[in-house]
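One chain of protein is taken out of this complex; the other chains stay put.
Let's turn to subunit A:
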Amino acid sequence: MARYDRAITVFSPDGHLFQVEYALEAVRKGNAAVGVRGTDTVVLGVEKKSTPAPRLPVLLLHLLLSSVRKIVSLDTHIALACAGLKADARVLINRARIECQSHRLTVEDPVTVEYITRYIAGLQQKYTQSGGVRPFGLSTLIVGFDPYTGVPALYQTDPSGTFSAWKANATGRNSNSMREFLEKNYKETSGQETVKLAIRTLLEVVESGGKNIEIAVVTKEHGLRQLDEAEIDAIVAEIEAEKAAAEAAKKAPSKDT
């Protein structure tokens, strides 16, 4: 097996591309990211934790971490979050932004979410079929609104270059637990409810608090809006209050009997 994983251009005898699978491993080690699609809103959430570099003074690190935006906008109506190698992400995001403007220039129309997802996935696939290069070590969650129909969309791509549309999905660290939570608790939501669902999903795997979570909300009217710490803290408090109320309600009937 070890002989077939040095280069991307080599299949293993049982049909695996090991470099791509190892890239997926890199994704599994990246920060948790979740995307939820509502009827009129799409929400992206990422975990803000990262293992600190050994020599950086703590204050500087805090400043660095708090200013790095992990959810980026590709165009006025499209946003992207990713899990995995952030340096690779910069390259993909740059190319995607150029493609968004290039599309507008040649076709005089903004891109659809599906188009730009297909483009990014195509880029990721190119690097799984060339000599001397390695795949991009990241999965992306791409959200946005169709510029004409106004329909919200959420797509995910991965290092192999496949992409698919989702109602909600998670990637990165502990994505399995987040996906399980979503499978149990997903329902069609809109507005603030969608945001709450995304935060509740993230809270399953992330330490609670505004400084560990970054949330961005995309709506048709306002485009991408990053929530600030205070807002996130407020919603987290709401969620915890709801949880506590649910717990109390469960206990109360048993008291009567």
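The rule we apply is simple: contacts are C-beta pairs under 8 Å (C-beta built on N, C-alpha and C of every residue); 3 or more make two chains touch, one makes a residue touch a chain; residues count from 1.
In this text, contacts and distances are computed from a predicted model.
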Chain excluded from display, named as in UniProt, from "Autophagy-related protein 13", "Proteasome subunit beta", "Rhodanese- sulfurtransferase" or "AP complex subunit sigma": "Proteasome subunit beta"
Candidates A:9, A:39 or A:102 - the one touching the absent chain: A:102
Residues in subunit A touching the chain absent from view: 69, 73-75, 94, 97-98, 100-102, 104-106
